[in-house]
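Missing here is one protein chain; the remaining ones are kept as they sit in the complex.
Every chain is named by a letter (A, B and C) in the order it is written, and numbering of its residues begins at 1.
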Amino acid sequence: MFAIDRHAWANRWRDRHPGERLLLAGGGLLILSLLPVFTTAPLILLVMTIATVAGAGIPVRDLLAFMAIPVGFLLTGAPFLAVSLDLNDGIRLAFSPAGAMTALEVTLRSLAALSCLALLALTTPVVELVALLRRLGVPSAIVEIMLLIYRLIFLFMEQAITGQHAQAARQGYSTFGRSLRSLGQLVATLLQRALQRARRLETGLAARGFEGELRVLSPVHALSWPRLLRIGVLLGAVSLLALRLDRWLG
Amino acid sequence: MSDPILLAEGLEYAYPDAVMALQGLNLRVQPGRRLALLGANGSGKTTLLLHLNGTLRPARGQVRLDGQILGYDRAARLAWRSRVGLVLQDPEDQLFSATVAQDVSFGPLNQGLSDAEARTRVDEALASLRIAHLAGRPTHALSFGQKKRVAIAGILAMRPAVVILDEPTAGLDPHGVAHLLGALRHLQDSGTTLVFSTHDVDLAYAWADDIAILGAGRVLRQGTAVEALADSNLLGSAHLRTPTILALATALRDSGDLEWSDAQPPRTQGELVELIRQRSVHARN
Amino acid sequence: MSDPILLAEGLEYAYPDAVMALQGLNLRVQPGRRLALLGANGSGKTTLLLHLNGTLRPARGQVRLDGQILGYDRAARLAWRSRVGLVLQDPEDQLFSATVAQDVSFGPLNQGLSDAEARTRVDEALASLRIAHLAGRPTHALSFGQKKRVAIAGILAMRPAVVILDEPTAGLDPHGVAHLLGALRHLQDSGTTLVFSTHDVDLAYAWADDIAILGAGRVLRQGTAVEALADSNLLGSAHLRTPTILALATALRDSGDLEWSDAQPPRTQGELVELIRQRSVHARN
Partner (left out) sequence: MHIMEGFLPPIHAAAWTAVAVPFLVVGARRVVTLTREQPQTRLLLASAGAFAFVLSALKIPSVTGSCSHPTGTGLGAILFGPSVMAVLGAIVLLFQALLLAHGGLTTLGANIVAMAVVGPWVAYGVFRLTRSLGGALTIAVFLAAMLGDLATYLMTSIQLALAFPDPTSGILGALTKFGGVFALTQIPLAVIEGLLTVIVVNLLTQY
């Protein structure tokens, strides 16, 4: 249903411990936050893209598809930063060199951060990341709810799409007013079906001994210390290079 | 052979998660006939149906309605759907209103008909499916079989020339199936073209005029019901099987017990039993 | 007749909206056999199944497991569900976890098994349904037939003595049905008692050892498959029909073409074809 999810379950790193990718992407985001953007961002973008495409084997086309929507947001949002608004003398818009610098900085940082997000999202099933939250002290009830939400999303999504198809087949979206009405009916129906599903799931799980907790076996992915070390070295090298370039550029 | 009312040419379609659903599919729907799309789970039946009423747009290929290539702008889709109605498999997916009459009026009102006209259409559609007595009932209190019929009525009320049904008999008990097929036959008698998908080979053999066998996103064979089901190897490769009545009739012919022509094999339990009875009467005389 | 493993006595049950679902129902389940609960939509099949594993509590009557009347406190229900597993019709109602192996581990962990034991149970259950290759796959990406099998594996992993299945073949294509029945036969060979509900008379006749015919919240008749299906009037009043193979075999016997004893009528297409072949060989000799 979601292209991102499909890759997350089927990429070259599928059987590796999610902590490794979390370190790579999270470390990338961290040094991006701490070090000078103009030299760090291009390096992060480069490293993450290579890791995603050459490492995890995600097709370039799909990586670009991932970036497309947020980049669209960036292209419409960033120019606003380059424009200044003068309120003293009526309302006057003007190009601002300082604003343009900010816009460039934001664009670079966003692209680099996006590449980190892409690496993580395209290579790691959401549920494996959620399972890590338990270790961070998130209550198990919350984690269980998150895992259930993940499962139910696909179910409800399909119902929503099918429901819209059914309404479209009966001209439910022929005018604006009818579209609104159809959508309202769809949402109300989906909500009721969602609540029904919760009740039926309760019966189904009761048959399997459900007493409140949703305990399941966790997948066994061994954490590879050599790989963690290599990721650490890579991030360190990126940091050093970024700092060196920054000093060199003055 | 008359001109097809619907024609699918070289349809290709992949879902957003890259699952290829249709891979160069060709299909012709003859006006006024019952066409079964017979295929195993995952063979692309539902995806094809969604193309036939313009819900999904093929990556390659095209659909023709009355010979015209169909467009996908809003106006074209609206006109298309007034001619081609689609009933989905699960009635829960298509009933949105509190009462039966309200729900059935959804399509006609969306077509821009007046309240009075819509009311006439609702009465007509409910009557033709013999569920006029359900009009005032709340939809959520209906039985599964009733919901199925109400969902069909919702499409009929738009008076489409072609009605497409996804697995219309799925989940119905023998009584419910007989009831539904009776209503559909009545519909065909009034000139409506019927297309339905199923994985039930016995149903397709007993009930369809024409059959298209689907496998892996293609139509593997299309012809009259008898022609399409003749090749048991093809059926096996499509994860299907020979219909029970056809298999037994063939065994009885092979054993010399029965005679029937390839053009008119027995297609229902009733026909086969009748054939057996006639033969024994002959034998006795 | 051996002692029943499950026994329902005089069950009465009404849903909160006052629909009477069971009205004094009696049923006996013999150990090690396949029992089909055959009934039309709305005959009370699912409600009965939910009583057999203690999910619903009858207003009157009782359920015995191994001769013991069952209680409804927490401990009793847990013990009950460890002995009697229930597989619902819609696998989506029973699968909640992201991956197959995780999902199947839920029951064993609830039974208090260690992680290592649970892992063994998971492997075993997946292997017995021939879906070991699915272990690491995300649940939501499975086909319908695969989901059905995973839902069954989730119950098998708890090693119940009785497995109850609600409409196990609903929605499956011929290939999927054959696959599932093969897996269930394998399960029965290892000593598990099987109870399944269906409205498919052909399936019940071909596949069940015993059949209980349900109508209006009662068991109208229970006996071996052949006994239970002998009365076509009863079947008609229960909104069912005579199985195709039985009807044809009877017609062929009436016409003098075939001979078979009431104790062992042909029950599958294969058996009937074989009978026809043998007879024609005899006739030729």
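Just a few scattered comments:
The rule we apply is simple: a contact is a pair of C-beta atoms (placed from the backbone, for glycine too) under 8 Å apart; a residue touches a chain by one contact, two chains touch by 3 or more.
Everything quoted here is computed from the prediction, not taken from an experiment.
Of the candidate positions A:Ala54, A:Ala198 or A:Leu241, contact with the unshown chain belongs to A:Ala198. Within the set A:Thr39, A:Thr52 or A:Gln185, the residue that contacts the chain not displayed is A:Gln185.
Those residues of subunit A that touch the chain absent from the view are 2, 4-5, 29, 32-34, 66-67, 69-70, 73-74, 77, 80-81, 83-88, 94, 96, 98-99, 102, 106, 109-114, 116-118, 120-121, 126, 129, 138-139, 141-142, 144-146, 148-153, 155-157, 160, 164, 173, 176, 179-181, 183-192, 194-195, 197-199, 201-202, 205, 210-214.
Note that in this section only the chains that are shown with their structure count from here on.
Counting C-beta pairs in contact across A-C and across A-B shows that the higher total falls to A-C.
If you average the CA atoms of subunit A and of subunit B, the two centres end up 42 Å from each other. Along subunit A, residues 1, 5-6 each make contact with two or more other chains. Residues 15-18, 50, 53, 55, 77-78, 81-82, 85-86, 88, 90, 92-97, 106-107, 110-112, 154-155, 158 of subunit B are the ones touching subunit A in the complex. Residue ranges of subunit A in contact with subunit C, taken from their complex: 1, 5-6, 9, 125, 127, 147-148, 150-151, 154-155, 197, 200-201, 203-211, 214-219. Those residues of subunit B that touch subunit C in the shared complex are 39-42, 141, 143-145, 170-176, 199, 201-202, 239-241, 244-245, 247-248, 251-252, 254-257, 269, 272-273, 276-277, 279-280, 283.
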